[in-house]
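A single protein chain has been omitted from the complex, and every remaining protein chain is retained in its original position.
Showing subunit A:
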């Protein structure tokens, strides 16, 4: 049948050209984009094409994983729990509310020496710093030194916003519950003598926090003057401007305070407490041996079954000790490699069977 269409015929025989709608007057140009013919890559996911990728992933991931794992394992770390819930613990006595202030001492031994910079952390468990009502209970404007927010803190700080008609500085639940144990570390050099390990208070907070995010309110030289008209948080012993004798580490820019204000993601967390800088001589920062930890025990955690720990750790290029990443890399790499092998076998078999099927058609 003659179905090849002819133009003239239609014009002759057909109805006269219709008045095209307004929208029809545009003439699209014949580009690849408009005709949907842009060059495109069409990946085909079959065993054959993806196999190499699996092997490559395996071959890359496993060595990386091993590297990370080894690095992590080389990090020295010791963790001392000083909660004192066990009756045998020296800090057990501090659990009773009437014993304030309470001092206790815990002895421990470093089997191996810690070299390079050593970092001292305190760790809390079962402490929900990530609770919504807790996280929001702060006023960043106030902490940034905003004068109006200082005297009129955000409503988010409730119920730690005002105390006895005075605005609290720093306001909110986070600040109010700041960690206030004091930890001191001593090396027992011989039977009777002990040397205190020098602990650095500065440099423990993020540089940006200390210099950008946290600022003392403006005003005169005197810190106390700047905080005039405010009151200390309910739970605190002393006001914020007396946190440290050094004016560069007092008030809102006190580094212990800044560290605390960076609320942790998990209910078990660590916070940097002090730095132990490595010594310039060739001796290890913390030689192997007997140490004791002096604790001023103020911070109550037993009411919510919390635990308190002190951690000493060296730091590698990738931070502290955590074997997880290395293990994960090795696992993923191995799985990938294994899948590669399985697929290889399957592919081989399938190809054979499909070939025979083709022949029998």
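Heads up, the rule we're going with is that contacts are C-beta pairs under 8 Å (C-beta built on N, C-alpha and C of every residue); 3 or more make two chains touch, one makes a residue touch a chain; residues count from 1.
In this section, contacts and distances are computed from a predicted model.
The chain not displayed here is annotated in its UniProt record as "Phospholipid-transporting ATPase", chosen from "Proteasome subunit alpha type", "Phospholipid-transporting ATPase", "Ribosomal protein L9 domain-containing protein" or "phosphatidylinositol N-acetylglucosaminyltransferase".
Annotation: of A:47, A:78 or A:110, A:47 touches the absent chain (contact as defined above). Contact with the omitted chain, checked across A:133, A:166 or A:283, is made by A:133. Remark: the residues of subunit A touching the chain excluded from display are 1-24, 27-28, 30, 34-47, 50, 57, 61, 64, 68, 117, 119, 121, 127-135, 140-141, 144, 158-159, 173, 176-177, 203-206, 208-209, 212-213, 259, 262-267, 269-272, 275, 300, 303-305, 313, 315, 317-322, 324-325, 328-329, 332, 335-336, 339, 343, 346-347, 350, 354, 357-358, 361.
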